[in-house]
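Selected chains from the complex are presented in situ; the others are not included.
When the chains are written out, they are named A and B in that same order, and each has its own residue count from 1.
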Amino acid sequence: MTTVTWTSDEIMTVTAARALEDEMSCFVGIGLPSTAANVARRTHAPGLWMVYESGTLGTVPDHLPLSIGDGVLADTADTVVPVPEVFNYWLQAGRIDVGFLGAAQIDRYANINTTVIGDYSSPAIRLPGAGGAPEIAASCGEAIVIMRHSRRAFVDQVDFVTSVGHGRGKGDRERLGLRGAGPTRVITDLGVLEPDPDTGELVLTGLHPGVEVEQVTQATGWGLLVAENVIPTPAPTETELSVVRSLTGNRQP
Amino acid sequence: MVLSLDEAVRTLVHDGDTVALEGFTHLIPVAAGHEIIRQGLRDLTLVRMTPDIVYDQLIGAGCARKLVFSWGGNPGVGSLHRFRDAVVHGWPAPLEIEEHSHAGMTNRYVAGASGLPFAILRGYSGTDLVGNNPNISTVTCPFSGQEVAAVPAVNPDVTVIHAQRADPSGNVQLWGITGIQKEAALAAGRVLVTVEEVAETLEPVPGQVLLPGRIVDAVSVVPGGAAPSYAHGYYERDNSAYQAWDGISRDREAFNTWLEEQIGVPAAGGT
């Protein structure tokens, strides 16, 4: 008898990959998002059109890039455009269906902090900053957040709003002139959170295999709402895992 | 036009200058950055969309007074520890920061290259970047009444980039991921380009950017000058160097040792 097991990175990657549909255009960052997009393209979404912020449009790397400006992205792209074009002509113009975001902190309305922990002028921890995230969150058709679940990361209110999720609730995005739908799901190592359509507040809607609801609520720094019908994440298939592992070079644990 | 790197930096970069060493994970002008450290330049305002390890080194060496940027990290590895140490603890010197998003910085360079005082974009709305940076504002479309973000042009005193090739007249050719280098060069008062080689004629390459020699002040031949980043068609990224930097940069003493041994200058601060 074979028992399929996986790491928390792998279940996050596979869940994120499944969120991508064939023929979508996808703004990809390095790390899990890049792995997820490349898994999707090798499984159910062969027509996924991947864009990296270095200007590589429609790239089909044969291995995972080491950075968002890796040479393999340029070598395999439909075309490489200068950075102003990728931000102005592609992202800002609303041509990207889905963008991935990571975060150091996220709050109950899916606002995202990648700037500082603590006070901005004298921070406890200085993080890399905004990069492409504010406009990915603003202008992509939708955004998918991937991050590990912990009370330190899932906080009632972020220390710094680097990228706007759903503001202080429903209607805020429209008021701020943000044209995409914003974060439509937050994929963690425990499950999936989605904004309530009426309030914009994140609700637990999916649980990974073997995870209990209480684990998730305890790892969340606010009173997390739980959907009536929490959908269990189907276990990663052997195909999915083997594609993930061939890309990351990791063996089965 | 073609100068040694030592002479080019001495001629074009001065204490107190606003300096952009640009490159988007590709063609990072690392050797030029090390020469700036070696010459002991001070009070620089460093500008870059993606300050990475060479900026960490410049900051740790005490060259910078201010950093203007949109994402400061060790690409594919993690955080910049010298940058963190300067911001959080003021070591070796306090570092003023002005931060933007990539979209904002990109358009600041475009405005600088275009001779415009500012640029407009859809961006920043609702973020805390707005309140913490007076160089983010808004203007209203005179036709539709829509409000859009505005950022001032950036016009570095000097832009430094690395490219694959130049010809003896200073025409510069780069290809692969070309990033923001064209705009960063056109926005600058002076332009220094380090190159892998000088060629008599520049055979056209698909996807190339060609910077006409008349906007280039000095070319320095520095083969490998972008390492540990890469030069498309010349050499690969040395990923282990990026990973090794994480360890070196976490520790002030290890950094000081690196500074003395690798660059040949004394440390800027105690530990």
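Convention: contacts are C-beta pairs under 8 Å (C-beta built on N, C-alpha and C of every residue); 3 or more make two chains touch, one makes a residue touch a chain.
Being a predicted model, the structure only gives us computed values, none of them experimental.
Enquirer: Since just one copy per chain kind is on show, how would you write the full make-up of the complex?
Expert: Formula for all protein chains in this file: A x2, B x2.
Throughout what follows, only the chains that are shown with their structure count from here on.
Enquirer: For chain A and chain B, let me know how many angstrom lie between their CA-based centres, rounded off.
Expert: So the centre of chain A lies 28 Å away from the centre of chain B.
Enquirer: In the complex of these two chains, what residues of chain A are touching chain B?
Expert: Those residues of chain A that touch chain B are 30-31, 53-56, 66-71, 73-74, 79-80, 82-84, 87-88, 91-92, 115, 120, 122-135, 138-139, 160-164, 167, 172, 176-179.
Enquirer: For chain B, which residues count as touching chain A in their complex?
Expert: 24-26, 49-50, 69-73, 75-76, 79-80, 83-84, 87-88, 99-103, 106-107, 109-110, 121-129, 132, 146-147, 176-180, 182-183, 207, 209, 230, 232, 236-237, 239
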